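First comes the structure, then the notes that go with it.
What you see is the complex with one protein chain gone and the rest in place.
Right, subunit A next:
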Amino acid sequence: MNVYDPNEIDLTPYLFFTGKGGVGKTTTACATAAHLADQGHAVLLVSTDPASNLQDVFQTSLSNKPVAIEGIPNLSVANFDPVTAAAEYKESVIAPYRGILPDSALENMEEQLSGSCTVEIAAFNEFAHVLTDKTIKSSYDYILFDTAPTGHTLRMLELPSAWSQYLDENTTGASCLGQLSGLGDKKDMYAHAVETLSKKDLTTLILVSRPQASSLIEADRASQELSQLGIMNQLLILNGLLEGADDALSSAIISQQERDVKQMPQQLQSITQYAIPLRPYSITGIDRLRAFLTDKPVEAIQMNQSVTPSATLQDMVDDLIQSNKNIIFTMGKGGVGKTTVAIQIAQSLVQAGKQVHLATTDPANHIHLYLNDTDKLTISHIDEEKELADYTEDVLSKARKTMNKDDLAYIEEDLRSPCTQEIALFRAFADIVDRADEEIVVIDTAPTGHTLLLLESTQSYAKELERSAGEVPISIQKLLPRLQNPDETEVVMVTLPETTPVYESMRLDEDLTRAGIAHSWWLINQSMYAADSTHPVLRARAENEVQWINRVADLSDGRFATAEFTPEFDTALTK
């Protein structure tokens, strides 16, 4: 596999970097931009990543307008935060009615505008602006985006209903595109943006992945979804390959990486691949940015930071036992190791003599590879796909009776939104949590605060309709108060000691707080710092974790535990 060097590749004017949080897509995008600019090309880098640390990387204060970077002639950077934009949008809708409409009505409106879809649409809006701006097009040779639109957003925009009555009449406002309502005049801009994305000579999708099974599976999913939408021009970058084993941990990592890369999904294998070695430093400052895609050593920065001491996973479990929790969720974005943490918690509880039920979204037969069945532990599988399929069919069979074809197509796409997936899953939670009267229930995924609030508002509202519509199962009605009760519930925030995962967890955390869900513990998973390797690259990575460990210590008021890095943490779960 060739080492990634943007100067050796024929690149298109528009480059989109995509990948799950923590794979290094912002870093790769920044380094690519710097290299192209150093070759004399006029380059614009646009960030729409809410966790973007571009200001630190370039040591320049940025805004949503292109700012020239001192020290890299030819490079301009624009930083657009879709979370802030979505919040501003929400405020602009609600502000005129403060003091006029009652508070309960304003809260009701606010929650409807707080979904993840609003953020996605805000990001797409920014893509569309840049992609269709003629001045930008003529001023730059290359325009790089450190995120890419999701398949769901693109499919939504292609539906005729997205642009007809659903948005314009306002009466049938739908969930995901709510933010676009009244913007029918932007239709041409969106259409042009979508068209640009699918032109091979204009746009390249650069998939960034860690050389690790779960990350590669995620890249494969994104690759297939976007190629089905006509974005065929794709590259794969494997970021973080380790070289030169010198202790047990580093040689275990190297063999895990080699095996996972060799066994990557077949369709992904057909995409041109490049590698970036694991660097012993994080990207702050222009020198390091320029060094990232070369083998040049960088000067060590003396960190001199002391790390906040943390609890162990066992300490955390002891605390959960002592405080008599019987509903324990592990929460975090994909790839942070929620399932392995849930398994470890379940095992520790069993060792302490507790009766435990472990419910997992990973296929249960794989979990059995880890766990010996005992009379103390039962395991069940939440089949996300099946839950979603059941829910979708439930909705569509009813919708078919009354809706025309275009509106039905819209509902079908709406049902593919992340919000719908959560709601479908929620119905499964209710049944599992019901078991918590007799045993401790550990669940490896948790509902977001947004879903809970959304359901709460539809629930009280469904109660009023009970005679005609009352279909809300009793277990769901009981669920919300239980999750809000800190005497029995704990949602453990699982994160990694890296920029994006910590930012993502902060957002989930705020969301839970908003919904009043009981949560106090944080768990930092896969900590290289805790693993204590002798390998120079791994040691340097460990140093970089310190700031994020300290950040989590702050966020959790010191209630956090650390689990050390293990190379195989996701392998058995993805097979």
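Following the convention adopted for this analysis, a residue touches a chain if its C-beta (ideal position, glycine included) is under 8 Å from a C-beta of that chain, and two chains touch if they have at least 3 such contacts; residues count from 1.
Just so it is clear, contacts and distances are computed from a predicted model.
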| item | value |
| --- | --- |
| Identity of the absent chain, which is to be given by its UniProt protein name, from "Protein thiol/disulfide oxidoreductase DsbE", "cytochrome-c oxidase", "Arsenical resistance operon trans-acting repressor ArsD" or "Leucine/isoleucine/valine transporter permease subunit" | "Arsenical resistance operon trans-acting repressor ArsD" |
| Residue in contact with the excluded chain [from A:Ile382, A:Ile423 or A:Met528] | A:Ile423 |
| Selected from A:Leu205, A:Ile327, A:Ile411 or A:Ala540 as touching the chain missing from the view | A:Ile411 |
| Residue among A:Val67, A:Ala399, A:Met506 or A:Leu555 touching the omitted chain | A:Ala399 |
| Touching the absent chain when the full complex is considered, from A:Gly40, A:Pro73 or A:Pro102 | A:Pro102 |
| Selected residue (touches chain absent from view) among A:Glu111, A:Glu126 or A:Asp146 | A:Glu111 |
| Interface with the unshown chain - residue positions in subunit A | 93, 96-97, 100-105, 108-109, 111-113, 115, 170-175, 178, 181, 394-395, 398-405, 407-408, 411, 414-415, 419-420, 423, 426-427, 454-455, 457-459, 461-462, 464-465, 468-469, 471-473, 476 |
